[in-house]
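Apart from one protein chain that is not included, each protein chain of the complex appears where it belongs.
Here is chain A:
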Amino acid sequence: MAEPADDDLKDLPLAGLHAELGGKMVPFAGYSMPVQYAAGVMKEHLHTRSAAGLFDVSHMGQVILKGADPETLALAFESLTPAAVLGLKEGRQRYGLLTNATGGILDDLMFANRGDHLFVVVNAACKAADIAHMRAGLPGIEVEEITGRCLLALQGPGAEAALAKLAPEVAEMRFMDVGYVTLAGAECWISRSGYTGEDGYEISVPDDAAEALARALLDDESVLPIGLGARDSLRLEAGLCLYGHDIDETTSPVEAALQWSIQKSRRAGGDRAGGFPGAERILAELESGPSRLRVGLSPQGRAPMREGVTLHHGGEEVGHITSGAFGPSVEAPVSMGYLPAALAVPGTEVEGALRGRLAPVTVTGLPFRPANFKR
């Protein structure tokens, strides 16, 4: 994706705090974002897995959808996503995809049932397109982009204790619960979820309270600020997709191994089967399997194999890597990519083209590290 020139970059509301914390800023999805702080990517990653990390993800899009009544709203949103929206209980969140007419993925998102509306969090790079798509595709539904709120993520086994010091009730939440909590004197919208494979919370906080909340969390000695670099290696070890890399407008949910985000009611034989963009292809792939599949890949040497590395088998190019890095917690390189279904079987040996040579790679299950959610 082309990055805009530096002058067009937007600053995060917490830019001053990032500078004070020694954040190294880089352009990402149109924003100047901290890629790492003084501790560095490796330490930040390991700290998040062993204690707690605070991420500023305020670049992401926050959207509220409102309809005449909850059922009308849920059924309307189901016309854009293969996920079941009707039936999601109030106070619960679900992962979903926006699909296109050819069954590709426009974006991945989280949506929460908050009674009289849905709260949706979308990727930064897609937010303008997503909002336009929802406005065009959801007649009669109010699509409101939420501005003036930061989004912070507190992740890691120490997240519950650190946040419960400020609001004890958060300890009662379970994975994918959402609620309203007062933090730093402001009403925050909170979910027990994240993008690291660890327990944790995502917190939508009004801009004018965000710095006080971030400082209160960072005052806890178990909490370190974490940049985009570690966010990427954490999500990769957790087997989570990065939009625009592991999934895009050409990859279907079934190819991407995200069929778990299509509940039974939306599949063939379900109460509300189909009725979303690309249903023909997606339901057919659910029935008879996709031709290619997203898999975990473990390069056997120590060299990371990154996005774009081609995969080979029996002398032929058979696929490519979509994300790759060194996994600090698995202490080895980890990658994800697409392979023909016949090769997408854990234990299969393929090769990756690295610096003009073919190096062995083993197909593995995902995630590379079991998730540590509080269910």
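Quick note on the criterion: a contact is a pair of C-beta atoms (placed from the backbone, for glycine too) under 8 Å apart; a residue touches a chain by one contact, two chains touch by 3 or more; residues count from 1.
Methods note: contacts and distances are computed from a predicted model.
Novice: Can you work out the missing subunit's protein name as recorded in UniProt? Choose among "Glycine cleavage system H protein", "NADH-quinone oxidoreductase subunit K", "Acyl carrier protein" or "Carboxymethylenebutenolidase".
Specialist: Options "Glycine cleavage system H protein", "NADH-quinone oxidoreductase subunit K", "Acyl carrier protein" or "Carboxymethylenebutenolidase" narrow down to "Glycine cleavage system H protein" for the missing chain.
Novice: Of the residues A:A186, A:A216, A:A284 or A:A303, I need the one that contacts the missing chain.
Specialist: In the full complex, the listed residue that touches the missing chain is A:A303.
Novice: Touch as defined at the start, partner being the missing chain; which of A:F55, A:Y243 or A:F326 qualifies?
Specialist: Per the contact definition at the top, the residue touching the missing chain is A:F326.
Novice: Could you tell me which of A:G156, A:G194 or A:G229 touches the chain that is not displayed?
Specialist: Selected residue, touching the omitted chain: A:G229.
Novice: I need the residue numbers on chain A that touch the omitted chain, in ascending order.
Specialist: Where chain A meets the chain not shown: residues 36, 40-43, 229, 233, 302-304, 306, 325-326, 328, 333, 355.
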